[in-house]
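Notes to accompany the following structure.
With one protein chain held back, the other chains of the complex are shown just where they sit.
Let's look at chain A:
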Amino acid sequence: MRLSPRRRRRIAQAVGYLVFALVIAVVVAAADWGRLSEAFFRLDIARGMFPGAITVALRNTIVYTLLAFVFGLTLGLILALMRLSSIPPYRWFATAYIELFRGLPALLVLFMVGYGVPLAFPDREIPGGVYGSVTVGLGLTAAAYMAETIRAGIQAVPKGQLEAARTLGMSHTRAMISIVLPQAFRIVIPPLTNEIILLTKDTSLVYVLGVTATTIELTKFAGDTLNTRVNPTPLVVAGLLYLLITLPMSQLVRGLERRAGRER
């Protein structure tokens, strides 16, 4: 018997749904739900984490993210301008920096800043204690990524914009500040927002610097509670709190990209 193409398509689709439903059913049947909820969803343990989880851990996660982002963005902008400079040593330095810090694990850089710098410069210290070290430690890596993003943004601004500004008598610097950079930043807002999301997750590395009760962030906070209560529920709570930061930002990136797509 020959099937019409339409019937064949319907049958293939039905099989697809059926396989999916079967897999779900098997997983649900096989799981020990009592054990699972005992391990991951103990409401009493979750409740015990508040308000500290928000007032200290979540707050510090956000503060670390913002500090590293501002540091990284500033340094990234300088590096991007150096990469586009007409003076070759600037270009060499920026290229070397970007290649170096993109190739190193963020954790290694954080160790370097937290332990290497104090040993190398015993009489100096990075101002701001842990906050300062985190800012520099995570910001150095973020700057390398953001420099490349910003450079691409600057190069995406049509050359005619700079020419028009120069013919009006603006200096190169003035034209960059008033005309090129504002348009470049509009272009790079979506990728930079992605960079904040990555930074948010990288703040989980901060524990290696030895944080205290007041400088603790989400992952360390959850880890400590896991150790004292011998139950992984805190990990679920921390995960949900991370999503509380990152999901709205992903949503924001999608919105910005849609808007940018319309303007083109």
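For the reader, a short list of remarks on this structure follows.
As a convention for this text, a residue touches a chain if its C-beta (ideal position, glycine included) is under 8 Å from a C-beta of that chain, and two chains touch if they have at least 3 such contacts; residues count from 1.
As a working rule, contacts and distances are computed from a predicted model.
With the options "Potassium-transporting ATPase ATP-binding subunit", "ABC-type polar-amino-acid transporter", "NADH-quinone oxidoreductase subunit J" or "Sulfur compound chelating protein SoxZ" in hand, the undepicted chain maps to the protein name "ABC-type polar-amino-acid transporter" (source: UniProt).
Annotation: of A:13, A:37, A:55 or A:178, A:178 touches the absent chain (contact as defined above). The missing chain, though absent from the display, is touched by one residue of A:186, A:201 or A:229; that residue is A:186. Residue-wise, the contact with the chain that is not shown comes from A:166, picked out of A:59, A:91 or A:166. Listed for chain A, the residues touching the missing chain in the whole complex are 158, 160-161, 163-171, 174, 178-179, 182-183, 186, 263.
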